[in-house]
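Showing chain A:
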Amino acid sequence: MTEIPCPIISDTDPDAEGVVATWFVTDGDQVREGDLIAEVAVDKVDMEIPAPASGVIRLLAKEGDVLTQGTVVARIE
Partner candidate 1 sequence: MHLSAGQEPVAAGVCAHLTTDDAVTATHRPHHFAIAHGVDLRKMAAEIFGRVDGLGHGRGGHMHLFDPDTHVSCSGIIAEGYPPALGQALAFQRQGNARIAVAVTGEGAANQGAFHESLNLASLWKLPVVFVVEDNDWGISVPRSASTCVTSNAVRAAGYDMPGERVEDNSVEAVHAAAERAVARARAGEGPSLIEVHTLRLWGHFEGDAQGYRPDLEGVPGRDPLPTYEAELRRAGVLGDAGAREAADAAAQRVEDAIAFAKQSAEPAPETARDYVFA
Partner candidate 2 sequence: MTLTEPSSPVPTSTQRKLSTAKAMVEGIAQEMERDPGVFVLGEDVGSYGGIFSSTTGLLEKFGPQRVLDTPISETAFIGTAIGAAVEGMRPIVELMFVDFFGVCMDQIYNHMAKIHFESGGNVTVPMVLTTAVGGGYSDGAQHSQCLWGTFAHLPGMKVVVPSTPADAKGLMISAIRDDNPVVYLFHKGIMGLPWMAKNRRSIGPVPEDEYEVPIGKASIVRPGRDVTIVTLSLSVHHALDVADELAGDNVECEVIDLRSLVPMDTDTILESVGRTGRLLVVDEDYLSFGLSGEVIARVVERDPTLLRAPARRVCVPDVPIPYARSLEYAVLPTADRIRRAVLEVVTA
């Protein structure tokens, strides 16, 4: 099992937050390593989250959720 954290948004602020803007997968989808799975909106930029491994994805956040960097947003089983 691989946990997928919200990407590091700020080197200086450990509590920096982003918003889950778009899921490109749905819960239970089969994904391949490198596939785009989500985009997190931070101020004026969007950060992409690629799948770190292949497997079945389980989503742990909804679009619109505000998350602190490092929070686990999904798991790949």
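Candidate entries met the following condition: all candidates are chains of the complex that A comes from, given by their letters.
FYI, contacts are C-beta pairs under 8 Å (C-beta built on N, C-alpha and C of every residue); 3 or more make two chains touch, one makes a residue touch a chain; residues count from 1.
Fair warning: this is a prediction, and the values are worked out from it, not measured in the lab.
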**OP:** Would you mind pointing out which option among 1 or 2 touches chain A in this complex?
**Re:** 2
Original post:
Within the complex, which stretch of chain A touches candidate 2?
Top reply: 21-22, 24-25, 30-32, 35-36, 39, 41, 46, 63
